[in-house]
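Only one structure is covered here, and it is reproduced in the block below.
Only one protein chain is missing; all other protein chains are in place.
Note that the chains are named A and B in the order they appear, and that numbering of residues resets to 1 at the start of each chain.
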Amino acid sequence: MLAKHQHICPRNCYDTCSLISTTYNGVLLSVEGNPAHDYTKGKLCPKAMSDIQKVYSPSRIRYPMRQRHRFSGDWERISWDEALEQIARTILRLKRTHGSTLPLALNKYSGNFGALHNAMEALFSGIGPTTRAIGSPCWSAGVDAQTIDFGRFRCSSPLDMAHAKLIWLWGVNPAWTAIHQMPIIFDAMERGTTVVCFDTHLSATAARSHRFIQVRPGTDGLLALAMGKVLAEENLLDPDLPNYTLGYHDFLAYLDSEIRVERAATITGVEADTIRDLAREYGQTHPACIWAGFGLQRYTNGGQTLRAIDALGALAGHIGEKGGGVQYGHFETWKFSGLGHTEPSQAKANPVVGKNPSDRALNINKFAAAALACTEPPVRMLWLAGRNPLSQDADLHLWQKLMNQLEFIVVSDLFLTRSAAAADIFLPVTTHYEHWDLHASYWHYWVGVNEPAIAPVGESKSDLEIAWRVSAKLNELEPGSCTFPTSGSEKETLLRELSPELLRLLRLQSPKEILLQPLKANLPPASWAQRQFATPSGRFEFRSEKAVQAGFPALPSYSPPLSPPPEAPLRLLTPHHSSALNSQSYPPDTIPNGYTLYVNPELAESYGLNEGAPAEIANDLGAVRVRLAFDLSIPRDVVIVYQHPAELKDSCLNVLLRSHTTDMGTIATGAPGLALNETFVCLRRLTGSVQRLSPNP
Amino acid sequence: MSKQLGFLHSSEKCVGCRGCEMACKNEYQTDAAPRWRQVFQLHEERYSLPTRMFFSIACNHCANPQCLKVCPVGAYTKRDDGIVVHNRDRCIGCRLCTMACPYDRPQFNHAKGKVEKCNLCYQRLDQGEKPACVAACIPGALELVEITAELDQKLGVLKTLPGLPTPALTNPSIRFIGPKQGKQIRRD
Partner (left out) sequence: MGTVEWPLVLFTVLGETSIGILLALWWLDRTPLDAGLYRKATLTSGALLGLALVASLFHLGHPEAAYRALTHLGSSWLSREILFFVLAALAWVYLFLQISRPNGQRRVAAGIAGLLGLFGIVSSAMIYVLPRVPAWNSAQTPLFFLLTTGLLGALSLLFLGWKSLSPAQMAGLMYWSLGCVLSSLFSYILYFSQLTGMSPEGLATAQILTTSPLFWLRVITNWGAPLILLLPLFKRKRSFNPNLLLTLLVVSGIGEFLGRALFYLSAVGIHISALK
């Protein structure tokens, strides 16, 4: 029998597509986009279209397993009861031994962004004060910057970009990472809108823009400030500034005294005349929209960069404009109840903050180092859910050390990931075709329900089901040891997740109405249209007391990014590829064989390396084998590897990554972000043969 | 033959996401190896500036299909609307069509011992739907069109792109809108 079900793609992605699956007698046949959605419009990106292969992949783990020795691959299938028993007994023993539940650590993030996946946090809260990974590896600095400037972190509806006469895509590559924005941009171009793309490299988006402006990595903030100075010099400032902003005189004075356009040109790599032309066009065109990407702020000065761009938007009067503004992301629709066991995540730019005040909070980006440093009591058990830190985190040497020291490691996942290789117990989880869930987007305004279309594959269980069962086992062994529910209905739990505020935003009388179809929240299409801001002053704050309290300059200011050390002179950038999202690769079982390093041909020549030559990039932390590919558009001080997962036998790219953190992040997400674009390497010739590499990730 | 259906591909709008490839795989749940549709990146040395331009190729349902000509079992037929249909039930896996097609679009599936290719979703077309690849293309780069003299006279419509075999071989039913280049202000 044919049946259709609605789903939401749960990836950490701008588009958060609405899907409809077709099943025949309980087996998935196909997935397509849900045409009821005005942003994703019934179309899917290539990643979602290989979902069925992923659900039924032979490499998917279908049973709980126990590993005799970590990293040995010596797995044995066990029953759920055995797994739960071992987990619960270990938790209770550690609690007894240390007289505390703090030795238990949870590290979970965005493997699946569904609200019911917060069950893992709620489970740990039910056990007692525990050690938690907090913050975000992604967008923390930018979120703080926007929180400082606007008071809240929100963006216009992505459809609003259609009204812009000028679109600046700044450090964002929607062609590969938010593809549903492309038809909106193309349509605008056909109606005469000018599109300018600022990036460190010629992306697929940049190649389709009217102009591509190549900026030296980490200097975008200075470029924005220099353009702000041009606006001031050429009387292109919004005359209304005194009415809705705070501190603009101070800011103009800063620009006047500290910023020199010619000097900025030298540092940013963008010629002074170009800076002036761009500033004039931006100042004279209304509406003009800036979309600031996440890569921009993955530097040690990332928060300041975003503040400078926000300030530029304000100076030109584009904030609050229909089709204008500085768009970055939002969290307005993430009003979930937190499963009753975590602090609701309202106003927190992080779905997984949900911690108790008594928890021990460790920055997710420095988790290994921080966990190793915990002494009273030490961290003894780690549960990884929706995370693959051994592939995606910094400080892998510290992670390795931590994994070797811990007494007990549980990994719940779909596949035997690089991190799962460290597990003592592996728990198989369900995909979004096998469980109920509730999803919001951080880019568009839609919220929707995910229905199960098929029975769980093998013995896999949802995070919520796992949390119930762990709690049940804990209470069986020691009554009262966990306050998280021990059973329930996924669907009912989901309905309770719709907070009153979310119901209001979605204009719902009763939560059940959400079950019918995805809904668009009732938010103004253009943010800050009234120019009433959520800052303490109620104005756009060029000068912010909040920033000062957090230890930053009151004004958006330029501080340089890190400089490469002499022994590692090349900056390594690792943008997303269109076929993969971090270590979540699509389709499964098609991991590219090795990394390709894109370099300027002249740079390669100076190392005596030909195209296709095997080589190695290295720094003081490690080395990774690469195959060279030439790209004329890459400058000679930058090299690029498009991020994708690596085979377990090969060393992964992140061995090169140190946990430099961004300047900002603590205010809104709880911890600074990861400054991963501040990674430096040297290029080395490699003698001997490297296995043949597949053509493209 | 009353008409000739084909594809119109805009390299200006195609961002190389391979959604069309995956939509095809999603529609037919095909094995990983044969790629009925494939996205290629244009060689950049053929342009004055790096282009990041792509084109997407499936069976071109040629006016002069070499596959149909060489096939010893008559597995290929050309419909009234110009679609070159490959009947897998008749195929004996001699692979001659894979040697004859300059676009490498009939591909041999080693696991099944037969050749496979795009049949332009004729069963969807017959029900008034678009081919899966066209329906899935988010930026609207891929269209189903009727190949006509008027189409070829339109400004900007190209019969081939650098890197493609000369259309003289098979008279493929695909047209292109070539890449436009924006201004690139690059640093050294």
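Simple rule for what comes next: a residue touches a chain if its C-beta (ideal position, glycine included) is under 8 Å from a C-beta of that chain, and two chains touch if they have at least 3 such contacts.
Remember, predicted model here, so these are calculated numbers, not experimental data.
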For the chain not shown, which residue from B:Q38, B:N119 or B:Q184 touches it across the whole complex? B:Q38
Which is it among B:G93, B:G140 or B:G182 that touches the chain not included here? B:G93
Only one of B:C24, B:A58, B:C101 or B:I185 touches the unshown chain, namely B:C101
Touch with the omitted chain, as defined above, among B:V70, B:V85 or B:L144: B:V70
Against the chain that's been left off, what residues of chain B make contact? List them. 38, 40-43, 55, 57, 66, 68-74, 90-96, 98-104, 108, 112-115, 163-166, 169
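Assume only the chains that are shown with their structure count from here on.
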Footprint of chain B on chain A - complex, ascending: 29-32, 43-47, 49-50, 52-53, 175-176, 179-180, 182-183, 186, 202-216, 269-271, 274, 578-579, 586-587, 589-590, 631-633, 635-636
Given the complex with chain A, which residues does chain B contribute to the contact? 12-13, 15-19, 21-23, 25-27, 29, 32, 44, 50-54, 135-140, 181-188
